[in-house]
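This part shows subunit A:
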Amino acid sequence: EEISEFRIGLLGGENAQDRLNNNECLRAKTEEVLGVPTKLFAPADYNGVIQGLLGGTIDMAWLGASGYAKTYLSDPEAVEPILVKVNVDGGYGYYSIGFARKDSGITSLEDMKGKTFGFGDPNSTSGFLIPSIEIPEVTGSTMTSGDYFGEVKFSGGHEQTIVGVNNGDFDGGVTWADGLGEWEDGYNSGALRRAVDAGLVDMNELVKIWQSKPIPEGPIVLRKALPEDVKVKFTALMASLPSIDPDCAYGVLSGEAKGVQPIGHDAYEVIIEARKLKSN
Partner candidate 1 sequence: MLNIENLTKAFGPNVAVDAANITVDKPAMIGIIGRSGAGKSTLLRMLNRLSDATSGRIAFEGSDVTALQGAAKRRWQSECAMIFQQFNLVPRLDVVSNVLHGTLNRRNALATMFNLYPNADIHRAIDILDRLGIAEHAAKRAEALSGGQQQRVAIARALMQDPKIILADEPIASLDPMNAQVVMQSLRQIHEEDGRMVIANLHTLDTARRYCDRVIGMRDGRIVFDGTPAQLTTGVARDIYGADASFSEAATSTEIETLDRPEGFKPAAAASPELA
Partner candidate 2 sequence: MSITANETDFLKIQADRHFAKKKLMSFGLPVLVVAYLTYIFFAFDILGLAQRFEADNARALVADSYSYKTHVTRDNRSGDVSVAIEGERKGTYPKGTSPEWVTLGDTDTVIDLGDGHVVTFGADNFVSYDVPEYGVITAQPSRAKGVQAVLPEGEMPEWINASKNRMTITTEAGRLTITRNRTEVFRYFTGWELFFFTLDSPYHGLPVGEVMARALGGEASAIWQDFWTNKMWRHQDVAWAIFETILMAFLGTMGAAMVALPLAFLAAKNFTPLVVVRQITRRFFDFFRGVDALIWTIVLARAFGPGPLTGALAILITDTGSFGKMFSEALENVDQKQIEGVQSTGAKPIQRYRFGVIPQVTPVLMSQVLYFLESNTRSATIIGAITGGGIGLMLTQAMITQKDWEEVTYYIVLIILMVMVMDWFSGWLRRKLITGDESGH
């Protein structure tokens, strides 16, 4: 069988156009390698990409762990993980960080009792899934509005959470960071760092109130139904990207990375179980 087109889905987190720009080099290389027209798509939220993968209209995406779990739970035959990003330190994990405004006097989850708490996107691992499981372990209560927190809301995404906390819409919220580097810089990479770089927040005015256990980096996935040679060619391209074009890899992998390494479905079983837990 043949494909006539290869379609790459891009998850949110940045300006749609920045995302397209950052991945333009990957698009060109893929087109060259596969010999078919390749296109980039940048839907507004995680769900947009996931629906595309499920419906077979998107062939490849770099999902979050929870996003992968959702795809798998909806249709186990839809996609398969191929590669995962490896951090500069060799690990492939990141953290969900709980934070609040310094001037609110909140310094820990205890202080958050009765306050407004902000999640990100429902399909985010660090912005919802992991904290929604690990935070109750600390507080000993559920995440339902009124149980422990006064109100629990979804901001819609990591950026909105940060701005929301900074503006006082939420008393505290969770977002992701690599956990490396300094707090005052917003860590080495992650949503906080981007907000600092953009001049949106001053880390002096924020405090960390919670940190999760390491979260496995999300997989780069391909649609299972793709022809085998396409999968092989594309995986090879992705795997060699950091070495052949570091600049391109920086854009595609959202910052410094040591490289990518193969990964399978098993690495995400935990997340899938976690996600099942949250479904009613």
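In the analysis below, contacts are C-beta pairs under 8 Å (C-beta built on N, C-alpha and C of every residue); 3 or more make two chains touch, one makes a residue touch a chain; residues count from 1.
These made the cut because all candidates are chains of the complex that A comes from, given by their letters.
The model shown is predicted, which means the values in this text are computed figures rather than measured ones.
One chain among 1 or 2 touches subunit A in this complex, and its number is 2.
Subunit A meets candidate 2 in the complex at residues 7, 9, 12, 14-17, 20-21, 41-44, 48, 51-52, 54-55, 57-58, 156-157, 159-160, 163, 167-169, 181-185, 197-200, 202-205.
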